[in-house]
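As you look at this complex, bear in mind that one protein chain is not there, while each of the others sits in place.
So, chain A:
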Amino acid sequence: MLGLGKKDTTLVLLVACLTMLAPFLLNPFPEGSAMAQFNAGYPDLMQRFVIFGIFAIGFNILFGLTGYLSFGHAAFLGIGSYAAVWMFKLLSMNVIPAILLAVVMSGLFALLIGFISLRRSGIYFSILTLAFAQMMFALAYSVLTPITGGETGLQLAPDDPRVLDTATSASGNIPVPGLFGMEMRDTAKLELGSWVFTFNVGYYFSAIVMLISFYLAIRIFRSPFGMMLRAVKSNQQRVNYTGLNARPYTLAAFVISGMYAGLAGGLMASMDPLAGAERMFWTASGEVVLMTILGGAGTLIGPVLGAGMIKYMENIISKINSDILHSWFAFLPDGLEDFMVAIVYPFIGKGWHLTLGIIFMLVVIFLPGGLVEGGQRIARLFRRKKQAKGDDASKAKQPAE
């Protein structure tokens, strides 16, 4: 379907089902139960899942295909956000122009930064992109305060021009971003027994954008262009000796992945119209590297899984406090309860970084291919069992791994 092979079609359909049914899948525990703490099906987090999914998909086009490790990708995320918020301030609260400008602006910056940084490869390339990103951060944080709002971030104000819209809504407040009358934060709740499922306009909008970006990424992966990028990754010298200039290809990949980041930034601003400089800080760039590696670099769905995993930890694990722990272990005798709480406490709340670090370590050591490899191993395990039950003849035909 749509120019994809059978396997890829299945993958796209799978991702489509997962994203469309996310409000159900992420809220498996009934409201009010002790496990409701682990529900992730509220609009803000669901939006973050898909938006950071887009960011990671884009990063993977550069890192997964060409092997160029950019340590400054958050700069494009920030540029996208600033561009989108400026569109909200000047033009209209419709998200379409905002997202378009976000993609264009980040593409232009990516062209400039990529043009300079791609003159070097390996660690030098990483350091150059890191330097650019930190420069952008410093500029946004203080020097360009009139444009970026500095430390406070760029916000909407009631006296913004908004030439195509009214400056303030009927109630005298700042209008919210929307798509032709549908407000991004509009939410409907479906109550089934004690389960509550939340459907949010902003989430579905981001999810559809994410599906389109995912589809585009697959097409890039499977295209001759993608093949060239893989060639650059496996041996750039050989490519050069064949008489091919690799730089236009890498630059194109860099710009595409920068535009993906800008798209994610624009979407973030559309869901929550504020752009802060921290979005461009180097830790944010590092986060997308973590997402990609955690999920599986070079795989199609890996970065999306990695992004989901990290955002889940950041938003769910970090909110468990000692009171909640005490209520979990309340069934134990007092001394034992305190003991269990003391053991678990360092790993929750503000210690979520520690938990993430441990998981990241385990994944890198035991599953170098990321979460995707974990999934493949489990799938293979089941397939083997099935085959073991079947005739031995078919097993002999199977080539060794």
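By definition in this document, a residue touches a chain if its C-beta (ideal position, glycine included) is under 8 Å from a C-beta of that chain, and two chains touch if they have at least 3 such contacts; residues count from 1.
Following the convention adopted for this analysis, contacts and distances are computed from a predicted model.
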Chain not present in the shown complex, as UniProt names it (candidates "Substrate-binding protein", "Na(+)/H(+) antiporter subunit B", "ATP synthase subunit c" or "Putative alpha-E superfamily protein"): "Substrate-binding protein"
Absent-chain contact - pick from A:Asn200, A:Ser213 or A:Ser270: A:Asn200
Contacting the left-out chain in the complete assembly, out of A:Pro158, A:Pro248 or A:Pro368: A:Pro158
Chain not shown, touching residues in chain A: 1-3, 20, 39, 42-45, 48, 138, 141-142, 150-153, 155-159, 168, 171-174, 176, 182, 185-190, 198-201, 204, 208, 219, 222-224, 272, 274, 276, 278-279, 314-315, 318-319, 321, 349-350
